[in-house]
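All remarks here apply to the structure that follows.
All protein chains but one are shown in place.
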Amino acid sequence: MSATVEIRGDALRSALWRPLNGFSSRYLLALAVTFLVGAWGLGCWGYQIVRGIGVAGIRRPTMWGFYLVNFVFWIGISHAGTLISAILRLTDAGWRKPVTRAAEAITVFALMIGAMFPIIHLGRPWIFYWLFPYPNSRLLWPNFRSPLLWDVTAISTYFSGGVIYLYLPLIPDLAELAQHATGWRRRLYKLLSLGWTGSDRQWHALERAMKLMAGTILAVAVSVHTVVAWDFAMAVAPMWHSTIYGPYFVAGAIFSGIAALVVAMSVIRRALHLEAYLLPVHFENLGKLLLLMSLLWVYFTVAENLTTWYGNGPAEMSVFGERVRGRYAPFFWFMVFCNFVLPFVLLSVKRLRSVTTITISGVAVLIGMWVERFMIVLPSLSRPHLPAATGFYAPTWVEISITASTFAAMIMFYLIFCKLFPIIAIWEYKHVSHG
Amino acid sequence: MEHRWGMAIDLDRCTGCEACVVACHAENNLPLSDPDQAEKGRAFHWIRVDRYYEGEFPDIRVKYMPVLCQQCDEAPCEPVCPVYATYHNAEGLNVQVYNRCVGTRYCANNCPYSVRFFNWFEPEWPAPLPLQHNPDVAVRPSGVMEKCTFCIQRIQRVKRDAQAENRHVGDGDVQPACVQSCPAEAMTFGDLNDPESKVSRLAGSGRATRLLEDLGTKPKVFYLQRGK
Partner (left out) sequence: MYLTADFADADSVARAITALRPQGFHADHLEVFSTEPVEIPGGLLDRPSHMSLAAVASASTFFVLAFLFVRYAQYDYPLITGGMPLFSWWADGVIFYEFTMFGSITATFVMFLIESGLSKRRAPAPVLQAGRILLRISCQAGQAAVVTDSLRQAGAASVTELERT
C-alpha cells in the first residue's frame, strides 16, 4: 500500500496521523477475525433466508427474540454520539472535544447494524421494501399507523442526520490530511474534503451548521428511541403496555451509549497510544455521566416494577413473577448487578475510580443493558393474556451467531474508520488549551 | 345491509372432543407438525381447545374453551401491521392477506388471544395428504402469518350461490368447518346484523360472555356459560 500520510508538524498531528499509516500485525489479525465472524453471521442469515426463519428459536407465543433484542440494543448504543456531541456541544462543555468523533462514529455504525435487524427478523425479508411508500401496481401504501413504520421513518432520519453530523466536522481534518497524503489516500481525502480551504466563511458556516445539527439531532435521537420503545408500548402484551417505556428507553439508550463510548475510548487510547490526549479526566467525566445514567436507569426500573407489583393485575403479575422470581429471575438480578450495583460501587467511590474501573463499569453496563433488552422482549411474550398459550424461548446457534457477528461487524467498521480518519478532531482539539 | 359474521360457542355443551380442531385442519390446509415441533411451539391450531382445571381431585372441574380468532371489531393486531396484511373488511372479518405479509409478526405479539400462527418453514405434508387439500384455500408459504378466517371460502361460496339463485343468504347457510363438525352442536355461526338469526339471539342471551372483554377488542365470538 503506497498511500501514506506524511507525518510532520506538532505532536498532536503525529500522534493522530501515525495510526493511519501501515498495518500492524495486531491490526490485521483483528481485522481478519472480525471479518470472518461477520462473514459467518452473514452466512447464517443467508441460511436462514433459504431454509426459513424457523431455524431461529422464535416460536409461538414468543414471536420476537434475539433479533429484536439486538435491534433495540444497537439503536440504543447509537445514542452515544448524540449525547456526547450534541448535548455537550450545546452546553459548551470543552472536555468533550477529543471524544466527539469517536462517539459520532459509534452512532453511525451502531445505526447501520441496528437498522439491519428489522430486515433480518422478517419472515420474508426479500420484500422488506414494501414498508416504504412507493407507487406500485397494487396501488397500496404502507400502514402509517403502525409503530414499525414510525421506526422506519425515525431511523432513516436519524441515520441521515448522524452521517452528516459525523461528516461535517471531519471536513477540515480531511482537507489538512489531503495536503500531506499520497496515493489513493490523497485522492480520497481531497474528494471528501470538498475543496475546504479554511476560510472564515467556511468556518462560520461549519460552526453554524454544527450548532443547528446538534439541536436537531438531539430532538431526533430522543424521538428515535421513544419510537423504538413504542414498538412495545403500543402492544397490549402484559407489562409491555406501559407509559414509562418512552423515557425509559431513551435513558437506557443514553446509558448504554456512554458505556460503549467508554469502552471504545479505552481501547483506542491503548491501541493508538493516545494516552496524552484521552486523559483520565475525560474518563472521569464520562464515568460520572455513566453513574448518573445508572441512577436514572435504576429509578425507572424501580418505578416500572413497583407500579406493576402494586397494581396487581393478573396478566401483569404473571409476567412480573416470571421476571423477578421465576424462570427469568437469574437474568433479572444479573442485569441489576451489571447496570447498577457494580457501576455504583466502582464509580461513586472516588478512590475506586480509575480508567480501568471505569472501563470495567462500561463493559458491565453493555452486558447488563443487552440483558435488559432481553428482559423487556421475552417475559411479556412468554406469558400472554391467555395462560394456555404460555411458552418459553431458547435461542439457536443461528441467532447466537448473528448476534456475535454484529459485535464483530461493529469492531470491524471501527477498525476501518480508525485506519482512514484521525479519531480525534484535530481542529477542535487545538481550540482547547490543556494546561 | 352488510353481513356481520359472528359465532356463539356454548361452553356448557362443549365436551372437549376436538372434532372442530380436526375439521379445521382438513378444511384449511393447515400444515402438520410433529411432537418435536409442537413442543417447540411450532404447531398450528387455528382453533384450539384450552383446558382449565379447577380444584383438587376428586372435586376437579374442567372447563373446555375452544379458542379461535375472535374477529375483533377493534382488533389490536390490525393497526400494527406495517403493510396492511391484516385489516378489517366490510363484513366485520379480520382478514389476513397472505400475499402481502412480510413476516414482522407484530400482529401475533399483539393478539391477546394468541390465535395467530406463523409459517416458520415451507409447509410439508407427507404423501398422500396433499391429495386431501382443499382447493378453495391457499397454501401459505414460508414467512407468512395465518389464522382462523371464519372459513371465508365457505362464506364466499354461499354468498355466490345465493346471488346466483337470486336469494338472500339464510341463517345457518354458512357453516364453517368447526361449526359443521361439532357433535354436541355447541357452535353456532351466523349474521349478527340479522336480529332473527340464531347467533344474534344467543349473543343477546343472559349466558353470553366474551373473552378478555376488558381489553376493548370487541370480539365477535360469544361464549355461552351458565355462571362462571
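For clarity, chains are labelled A and B in written order, and residue numbers in each chain start from 1.
Operating definition for what follows: a contact is a pair of C-beta atoms (placed from the backbone, for glycine too) under 8 Å apart; a residue touches a chain by one contact, two chains touch by 3 or more.
What you see is a predicted model; the values in this text were computed from it and never measured.
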Residue among B:64, B:87 or B:125 that touches the chain left out of view: B:87
Residue among B:75, B:115 or B:187 that touches the chain left out of view: B:75
Given A:22, A:94, A:195 or A:313, the one touching the chain that is not displayed: A:195
Interface with the unshown chain - residue positions in subunit A: 9-10, 13, 133, 139-141, 143-145, 149-150, 153-154, 156-157, 160-161, 164, 168, 172, 176, 179, 194-209, 212-213, 216-217, 219-220, 223, 227, 230, 427-428, 430-431
Subunit B residues that touch the omitted chain in the full complex: 73-79, 81, 84, 86-88, 218
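Everything below uses one rule, namely that only the chains that are shown with their structure count from here on.
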Distance between the centres, which are taken as Cα means, of subunit B and subunit A, whole angstrom: 42
Of all residues in subunit B, those that touch subunit A in their complex: 40-42, 48, 50-52, 67, 76, 79-84, 100-106, 108-110, 112-114, 116-122, 141-145, 211-212, 215
Parts of subunit A lying in touch with subunit B, wherever the complex brings them together: 51-54, 58-64, 118, 121-125, 127-128, 130-131, 140-143, 145-149, 152, 231, 234-237, 381, 384-386, 388-389, 391
